[in-house]
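As you look at this complex, bear in mind that one protein chain is not there, while each of the others sits in place.
Letters are used for the chains, namely A, B and C, taken in the order the chains are written, and counting of residues starts over at 1 for each.
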Amino acid sequence: MARPARIDMEAFARWHHDHAEWARVENGGVEALEKRFTFPDFATALAFVVRVGMAAEKRDHHPDIAMGWGKATVLWTTHDAGGITELDLALAEESDRIRST
Amino acid sequence: MARPARIDMEAFARWHHDHAEWARVENGGVEALEKRFTFPDFATALAFVVRVGMAAEKRDHHPDIAMGWGKATVLWTTHDAGGITELDLALAEESDRIRST
Amino acid sequence: MARPARIDMEAFARWHHDHAEWARVENGGVEALEKRFTFPDFATALAFVVRVGMAAEKRDHHPDIAMGWGKATVLWTTHDAGGITELDLALAEESDRIRST
Partner (left out) sequence: MARPARIDMEAFARWHHDHAEWARVENGGVEALEKRFTFPDFATALAFVVRVGMAAEKRDHHPDIAMGWGKATVLWTTHDAGGITELDLALAEESDRIRST
């Protein structure tokens, strides 16, 4: 599967308008998308991490995740492309879907 | 921690009246509680299993679980007591709580 | 992705010769492959189930799993094909690899 190219700024701005909770951050010199999710306890946070992990395996594209009691922060970027791609947007949306179900 | 004794039939009947979705089954000659849960896909079923597993570790009391695409069946019994105990009822209720959140 | 067809008996016999721990069983009228794995405790069994689940998501082909304290039984079959396919053999081997690492 061909890796998608970096998304252009205009397309990103449109997406970001609808997904403003995802912050655009720098991660080791590369642009990334990051969002913090909160949970009622440790077990629900870990179950979310497992589900995001399964979605990542399915697409063969893996996030960085920081988690603790009642919280998990997910960061998506595409190192090969040097920034944010369509695949990152798709998996950010998938992370939101997982949180809401 | 002392293991609870088998619950008497009257107390079980009261509990079962409010939790009728849990079936009383025989499992290797021992009475057990069993319920089938359904899910929209494999990943949500597995995340449920992980959460039930964490609740089990917390109480040091472990179920038998059968799972597949969109489904998970949880069975609680207390082998040491030769049947269903208060701990099984508590973890059956916890399984329901996990499913609903 | 096209689903593989049922494997022919000769090819299966060759594979089975090298993977004799996988039993050929009937599952709802359909041939399946099944193996029981054992573990030192509940947590290691559940971690195995999670890894098999991630491999399943990756290939979009999902097993039935029965687990409990120190044990997990994995069953692979391809319902669409009405029996065992190359994909089942590949995921049975992947299950073994997961157990051994």
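Brief remarks on what is shown
In the analysis below, contacts are C-beta pairs under 8 Å (C-beta built on N, C-alpha and C of every residue); 3 or more make two chains touch, one makes a residue touch a chain.
As the structure is a prediction and not an experimental result, all values here were calculated from the model.
Only one residue from B:Ile7, B:Ala32, B:Val50 or B:Met67 touches the chain missing from this view: B:Val50. Mapped onto chain C, the footprint of the missing chain covers residues 40, 43-44, 46-48, 50-51, 54-55, 101.
As for the chain not pictured, it touches chain A at residues 42-43, 46, 49-50, 53, 56-57, 62-69.
Summarising the interface, chain B meets the missing chain with residues 50, 53-55, 57-58, 60.
The definition used in the following text is that only the chains that are shown with their structure count from here on.
Across the assembly, the mean Cα position most removed from that of chain A is the one of B. The two copies, chain A and chain B, are related by a rotation of 180°, based on C-alpha atoms and rounded to the nearest 5. At the interface between chain B and chain C, two copies of one sequence, more than half of the residue numbers in use appear on both sides, so the contact is built from largely the same positions.
A straight line joining the Cα centres of chain A and chain C is 31 Å long. Separating the centre of chain A from that of chain B, both taken as means of CA atoms, is a distance of 34 Å.
If you average the Cα atoms of chain B and of chain C, the two centres end up 26 Å apart. Within chain B, contacts with two or more other chains are made by residues 43, 46, 50.
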